[in-house]
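Excluded from the complex is one protein chain; the other protein chains are retained at their positions.
Now for chain A:
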Amino acid sequence: MATPKRPDKTLGESLRAHGLSRRGFLKLCAATASMMALPASMVPRIAAALEQAKRPSVIWLSFQECTGCTESLTRSHAPTLENLILDMVSLDYHHTLQAASGDAAEAARMTAMEANAGEYLVVVDGSIPGPDANPGFSTVAGHSNYDILMETVEHAAAVIAVGTCAAFGGLPQAKPNPTGAMSVMDLVKDKPVINVSGCPPVPMVITGVLAHYLTFGALPELDGYGRPMAFFGQSIHDRCYRRPFYDKGLFAETFDDRGAQEGWCLYRLGCKGPTTYNACATMKWNSGTSWPIEAGHPCLGCSEPSFWDGGSFYEPVSVPLTANARTLLTAGAAGAVVGGTVAAVAKHRVKKADANRQPVTIEELEKKL
């Protein structure tokens, strides 16, 4: 069973117990600062803060999700920065990672909530069937996702919605949204909610947010969607290494043409990089090995709201979602009928007036005078 009480070890002690040297610790702080786009002068402050910080209790709730977000977080290569930072928190409840199951697991959650009331962090992955949906659509230990979420966040310090499902509804919310799926920020209004979107999110972004919280005791600067600016401040398009090809007008038009082989821009193959804000282009995946566009596939825009309903993954950003030639032809035909009718009526009126014309001669007019 997970540790019910908040651990007393500071982060510095915890990391030293893991065999991390002072030099290694400062490197970690520098990497954290650079990852969050903070100036180098902040490194000593980060070091001091992390040295003294207590490992916060984290309760990880999994709802309508595929566990991809957890996979993303855990599949990083040990011992990476991500793992080190993950070791910094006390993960008291997590379906996939905890050893306990059944009642013991639920008891761990309740104990962690009581012991750390007002201070624990709640991480959510997966969307939630809303209060009006059938509570049986998704349950944990016989309780609806909605009830568990509301009960758990009541005394939380903050909520981190990990993955696009938790942040924006994601796949479960895609039309016709059969489970009435809602995002965390749709439901949690009285606590700070930070969205770490992506399907799945970049692991460093998840850990980076936790590191920021530990360092500053506050949530980082957020964008309009509640996402940390340090990671979601710039679009894929703006940081894409293929951007020069876009600017030059060099595009791959199929997946096997010369453009694709030469690594040209994937805009015409449906790349959603221009409308997508995420850190893939800079942080990459699999310990910085590569990322989708580097692998030759257009960005799907997985970190944006409604990405499942935003049209085909393989249609360019500028293409309308449903309009086609048939819409245009049907409307044109209707217009032609309207125009033809109006013209025919006008012609008929002229003809009728012509037929009823009563000519008047000058003599007749003069007689009237």
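We adopt the following convention: contacts are C-beta pairs under 8 Å (C-beta built on N, C-alpha and C of every residue); 3 or more make two chains touch, one makes a residue touch a chain; residues count from 1.
What we mean here is this: contacts and distances are computed from a predicted model.
Between the names "ABC transporter ATP-binding protein", "Acyl-CoA carboxylase subunit beta", "Ribose transport system permease protein" or "Nitrate reductase", the one given in UniProt for the chain missing from this structure view is "Nitrate reductase". Only one residue in the set A:T74, A:Q98, A:T139 or A:T275 touches the chain that does not appear here, and it is A:T275.
Touch with the chain omitted from the figure is made, among A:R22, A:H143 or A:K248, by A:K248. What chain A contributes to its contact with the hidden chain is residues 223-226, 235, 237-238, 246-249, 251, 267-268, 274-275, 277, 304-306, 309-311, 315-325, 327-336, 338-340, 342-344, 346-347.
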